[in-house]
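Working notes, structure below.
With one protein chain withheld, the remaining protein chains of the complex are depicted in position.
Take a look at chain A:
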Amino acid sequence: MDFDPVLLARIQFGFTVAFHIIFPSFTIGLSAWIATLLVVWRRTGEERYRELARFWTKVFAVSFAMGVVSGLVLSYQFGTNWSRFSDVVGNVVAPLIGYEVLTAFFLEATFLGIMLFGWNRVPPWLHVLSAVCVAVGTSISAFWILSANSWMQFPTGHVIRDGIAYPEDWLKIVFSPTFPLRLAHMLIAAYLTTSFVVLAIGARYLLMGKHKPYAGIMLKMGLGMAIVLAPLQAFVGDMSGLSVRDHQPAKLAAIEAHWEADAPGPVPLILFAWPDEALEKNDFEIAIPYLGSLIVTHSLSGSYPGLKAFPPEDRPPLWGPFFGFRIMVGLGFLMIFVAWTGGILWWRGRLETNRTFLRIASWMWPAGFIAVLSGWIVTEVGRQPWVATGILRTADAASPVSAGVVLTSLILFVVVYGVVFSFGIYYMNRLLVRGPVDLSREDEEAGPSRTLAAVGPGGREAYGGGRP
């Protein structure tokens, strides 16, 4: 059986990125939330906020470790699997990644030490500041990654000589046209993901009748964020759609499964269909008239080019963008609905007692993760067949290595990630089930007595076992 090294490299990259993206989209929001809790604790002197921050820091540590190691893999894969890409656009893309390392990675990684182990070692203000540094670091990281990715989606500010991209205007490269909206979309997605995890865990504790004082804080803070962010995300998402229309029309046509090259408007919105790429049409199509025009052009009769306007070799594969988009938007609306229902209950003072709502909220924890993953599929598959639009095709970007080598490493990655991340998720879940109260009980056992502490907890607890 013959394997195609490019296909294998794509599977490997897709697999490792898909794993990686889960963790940053959680830790960006989580670090900001922990920093917020610590700031609230400093302002109010209310110990519950500090305990809650300590509890979530444990969850954060596990998920951050997995984010770091899976990210390390990505930074080297540009070279191992995509050396032509590294060579052709290295002059432009590599400095952006370089700036991520310089401005974000060191900040996160260094202050993480104080954030995790500084509970009783450093003055509280410094500990809070470290948590803020980690939170800021994760967001700066997102800034550079999305800058690099936006340039690959719609390159500007460069010139091509002999097939190699050379930088001309760094401002245009860093702030390429699709970048600001995509950054906003990603950051809101990360905060929203965390909000729903926090909300869901709070709801779960209330349903179980455990950790009530903490559960109330989680429920309200998670819900408060979701009420604001979920509709805001719909708005930013809509604007991103307009940006895709202007800058990546082939991707838009794939998202909408819109075939006709130059049919006059109005264009219907296809809710569901089974796209057939060979026959260039949709089966089982359910569509709403006018709505396509309204959403894409913000007018009732506007039109936009369909897939047939592009030569077949320049069209993205349809399935990922089409279905991914529908899953993402569907979850987005579900999140708005749940958040606002919760808001109404809150307003009427029934938030913590309505068990139906609590049950639905407790199921919502994966919503953000799935939405992020499907949104990422829309974006990245929609860019195909280009790795850097108009400059380098994905098929021409791979390394001169044999399929056997890529296959071997792919299998290793699948096995290792399978083992490592199943354990990680199992441990995170175990921490979440135990909850914050368990933590303070550990403190009572180990904290006051130094002699007991000397024989007592080793490991992580040894750093921050007692109260100050």
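To be clear about the criterion, contacts are C-beta pairs under 8 Å (C-beta built on N, C-alpha and C of every residue); 3 or more make two chains touch, one makes a residue touch a chain; residues count from 1.
As a working rule, contacts and distances are computed from a predicted model.
When the unshown chain is looked up in UniProt, the name that turns up among "Cytochrome d ubiquinol oxidase subunit II", "Sortilin N-terminal domain-containing protein", "Ni Fe-hydrogenase III large subunit" or "Chitobiose transport system permease protein" is "Cytochrome d ubiquinol oxidase subunit II".
Only one of A:156, A:297, A:341 or A:409 touches the absent chain when the whole complex is considered: A:409. Checked against the hidden chain, the listed residues A:6, A:21 or A:66 yield one contact partner: A:66. Contact between chain A and the unshown chain involves residues 58, 61-62, 65-66, 68-70, 72-73, 75-76, 78-80, 83-84, 86-87, 90-92, 94-95, 97-103, 105-107, 109-114, 116-118, 120-122, 166-168, 170, 399-402, 404-405, 408-409, 412-413, 416, 420, 423-424, 427, 430-431, 450, 453-456, 458-463, 465-466.
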